[in-house]
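As you look at this complex, bear in mind that one protein chain is not there, while each of the others sits in place.
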Amino acid sequence: MKAARLHEHSKPLVIEEIPDPEVTGPFDVIVRTGAAGLCRTDLHIQDGWFDEAQKAAGMSLPYTPGHENAGWVESVGEGVTHVQPGDTVILHPVTTCGLCYACRAGNDMHCDSGLFTGIFADGGFAQKIKTGARTVVKLDPSLHPASVAALADAGLTAYHAVKKAVPLLHPGTKVVVVGAGGLGHIGIQCLSAMTPAEIIVVDVNDDALELAKVVGADQTVKADDGKIAAVRDLTDGRGGDVVIDFVGERGVEEWGPQMVRKGGSYFVVGYGGILQVPFQHVILEEINFIGNLVGSYNDLVELMTLTAQGKVTLHTKTYPLDAINDAIDDLVNGRLQGRGILVPNES
Amino acid sequence: MKAARLHEHSKPLVIEEIPDPEVTGPFDVIVRTGAAGLCRTDLHIQDGWFDEAQKAAGMSLPYTPGHENAGWVESVGEGVTHVQPGDTVILHPVTTCGLCYACRAGNDMHCDSGLFTGIFADGGFAQKIKTGARTVVKLDPSLHPASVAALADAGLTAYHAVKKAVPLLHPGTKVVVVGAGGLGHIGIQCLSAMTPAEIIVVDVNDDALELAKVVGADQTVKADDGKIAAVRDLTDGRGGDVVIDFVGERGVEEWGPQMVRKGGSYFVVGYGGILQVPFQHVILEEINFIGNLVGSYNDLVELMTLTAQGKVTLHTKTYPLDAINDAIDDLVNGRLQGRGILVPNES
Amino acid sequence: MKAARLHEHSKPLVIEEIPDPEVTGPFDVIVRTGAAGLCRTDLHIQDGWFDEAQKAAGMSLPYTPGHENAGWVESVGEGVTHVQPGDTVILHPVTTCGLCYACRAGNDMHCDSGLFTGIFADGGFAQKIKTGARTVVKLDPSLHPASVAALADAGLTAYHAVKKAVPLLHPGTKVVVVGAGGLGHIGIQCLSAMTPAEIIVVDVNDDALELAKVVGADQTVKADDGKIAAVRDLTDGRGGDVVIDFVGERGVEEWGPQMVRKGGSYFVVGYGGILQVPFQHVILEEINFIGNLVGSYNDLVELMTLTAQGKVTLHTKTYPLDAINDAIDDLVNGRLQGRGILVPNES
Partner (left out) sequence: MKAARLHEHSKPLVIEEIPDPEVTGPFDVIVRTGAAGLCRTDLHIQDGWFDEAQKAAGMSLPYTPGHENAGWVESVGEGVTHVQPGDTVILHPVTTCGLCYACRAGNDMHCDSGLFTGIFADGGFAQKIKTGARTVVKLDPSLHPASVAALADAGLTAYHAVKKAVPLLHPGTKVVVVGAGGLGHIGIQCLSAMTPAEIIVVDVNDDALELAKVVGADQTVKADDGKIAAVRDLTDGRGGDVVIDFVGERGVEEWGPQMVRKGGSYFVVGYGGILQVPFQHVILEEINFIGNLVGSYNDLVELMTLTAQGKVTLHTKTYPLDAINDAIDDLVNGRLQGRGILVPNES
């Protein structure tokens, strides 16, 4: 099969022929790749940010990135009965054991032996992917993988954060969303579908704010010098009951936490910056900082339901596998409107 | 009446005669002070740390500190029917409105117009205190105020943090308590009474660790160079499901957060230091930092129940009001075993 | 002032002049009645269903019913500072103490000494009402009391049940609403605003089902012989994750509980029937039956927010106070479309 593989850090991926993956264990599933989302994390992988962790996990170059995958089941191990060849599926990005306390509590993203696809195992920038029975979510056959693949990680993470915020967001509360990009614009849709909270979106980019309004923002705030005052004005001088930070760097780590009200919670989703806050402030304001990793398998099932109901939709641009380095180039240079999606079995 | 008042920052309190407080509004309650706890915050008040905030609130020197108060009701306003003269009471440290959303949701410590006694209103270092109907918790008449006064703030804060941690502490979990001093040794007793979690206590002080064992610690760890490794050893290499930090300064702000496991929560109670942690760590570990202010009125009611049941006890040393500057001196110089308690109406 | 009073059970109310209520305590509030909703419970009051309970509470004929009230503040006691004469307000139906554990936990509807207005105290079928500081929710002055009064009890109860169901209703769940009448049609709007659940409405009345669709039902089911099978068909053969029963009598008590899925919950709101179910069924299906009284004060605040946001609207018909017996007659004989609202100060 054809795959786009990383042979050397900071170099383009190499399109090459490699052997097809095969079922070797009872719970293996081979999926023909319908679509694979391209993510900023892929850039970091390419640049070697995860090199040390990968080596520790026994992963070495060359290998195939791609962690936002959907497609059609091609073959299954003898122990697999819940999907069969031909089924349309989306893949949770983490392969999990199903047996540890975390897996059995519904927190499979904390699996004691979980492996993130495309970082610690070959991913979806190839015509086929080998995965496990526990990652596949069956989809309506009428759905094309390209329309949902990016929900497997970016969407899932946004959904997961919003779901954790739901109990805090009763009528009359206000949620501040910082960043209306790839994750943020899904998060806004989830908030709109799942809570009665007033949604205030903050972004530096006017186009992003425009999109935010279309997908559910009640108020938008340009992230210029007046942003904190503007958010205070929109929240009776208090700040948001919940702030969800989809950026986590480029200064947001400093001003974002100032937008949370007394007794409120700051959800950390984006990263890159450093959280710096006096313990005294954490206590006197009684605020919380809540970490958010990718969601659970059931979170992905629920997000697929929202998608099927038309409550969450994605903006995407597709590329054939051969064009992956162009796609990467578009992403790096800000020429990519919406999410870039590879379609390895189309040309 | 006699009161110990602050006339000048960084100077001893002045023992002097001032007029008795009087009922002027329908919900006023005058309490004869049975006992008033002495707290490190009183040192900070004396040193002027709250000067700016006090001025903003219209509070000026001289005034009477003391925010951990218990005593006997002396007189009440016409609208007060739930306590009457002679009742033994402990006082919640915050006077609250009872009408804002926070008050009506049971979060009275977040009252829109709450005032902290002894900082923004005259406190308990006097023979009488003027408070409001909403602060008083009725106690068994056989109880002496001196045995519980320190629970009004120190104990209440520890209880509040533990109560918020209860849902995270099922059988098999491990909680790390950093600091077994005034608040910590109450927190350990609350954890022991309210959860089945294994309790691991970390402190620099051997006597504190000894006390920790007596009041409920399952394991103790000396806070020396091997502390993080020791906690890992006691938690299957993972860290605590919950870490409660009763120190929050002197280096704990750096090593404390390293003791929390993936998916776990760090409860901030002590303060002074600065929380510094990369967003990437918050996300990849999916950890939470949870702020903890003083508890609610009902928290105080519940803590009084634990005390009445013998599940929480305090170590104290009492001083007459005239000796308050000696008590402060003992506290500053580490000569105070347990909590210092003023008994303004005894000599 | 003019009031409609009950002098004898099972007889029409008497329109008569009685003295104006007056402020006598520091927390009293006198409200000029803008609107008072007419409720089936008023029929039961008229028929003497509550006679025994009223006598036990020291309430005797004649008195003034009316428990869904809104209007304008006319005068206040000396301890009242959060509203002032002229303010538009809606009244929570229960006067509460604000000091018991339930009140301080945000469950004021369980107040140890709560009194339900219009049953245990004179109500709103009069030009003025005497209430307490803790019942009044301040409204936007542009709002006319007649457009919200019925939310004070009927709406509040529906909201309260829905709010308790929110944590059970993640994407992909299905909620069955039995009864799309006065409470049900508000409940559907709350569900639609606050959850992503699919809403299936069951009713005997075609017009009610039509209205249900307009206000947010995803599916409707006629309550005829095929109703249980129809609900099973719409829920993958399982039944609803949550069933909210706004009827509770006329046979619903028998077939309603059969519509709840394994592990699901049945919310009881309507009443009249008797719940009869083998313990074995409760266990093997692991289902819950959840009682629902009127909501808390904060629930009413939140419902007012949904109303202000246009997410909840009411259908009403207004009557002058003199026409109250006509209104009752219309209600008894099914001629009342929407909720009947008295406007005691208009003619």
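In this document, chain identifiers A, B and C correspond to the written order of the chains, with residue numbering beginning at 1 in each.
Basically, a residue touches a chain if its C-beta (ideal position, glycine included) is under 8 Å from a C-beta of that chain, and two chains touch if they have at least 3 such contacts.
Keep in mind the model is a prediction, meaning the values are calculated, not measured.
Undergrad: Among B:Ile200, B:Leu234, B:Val268 or B:Leu303, which one touches the chain that has been omitted from the display?
TA: Hidden-chain contact among the options goes to B:Leu303.
Undergrad: From the list C:Glu17, C:Asp225 or C:Glu286, which touches the chain that is not on show?
TA: Touching the chain that is not displayed is residue C:Glu286.
Undergrad: Name every residue on subunit C in touch with the hidden partner chain.
TA: 101-102, 107, 109-110, 172, 245, 248-249, 253, 262-263, 268-280, 282-293
Undergrad: Using the touch rule from the top, list residues of subunit B that touch the missing partner.
TA: 163, 166-167, 170-172, 193-196, 301-303, 305-306, 309, 311
Undergrad: Residue by residue, what part of subunit A touches the chain that was omitted?
TA: 25-27, 77-79, 82, 97-99, 101, 104-106, 108, 133-134, 296-298, 301
Criterion: only the chains that are shown with their structure count from here on.
Undergrad: List the interface residue numbers of subunit A and of subunit C, divide the shared ones by all numbers used, and answer same when the ratio is over half, different when under half.
TA: same
Undergrad: Distance from the CA centroid of subunit A to that of subunit B, rounded to the nearest Å?
TA: A distance of 42 Å separates the two centres.
Undergrad: Rounded to a whole Å, what is the gap between the Cα centroids of subunit A and subunit C?
TA: Centres of subunit A and subunit C (C-alpha means) sit 43 Å apart.
Undergrad: Out of subunit A, which residues touch more than one other chain, so two or more?
TA: Residue numbers touching two or more other chains: 172.
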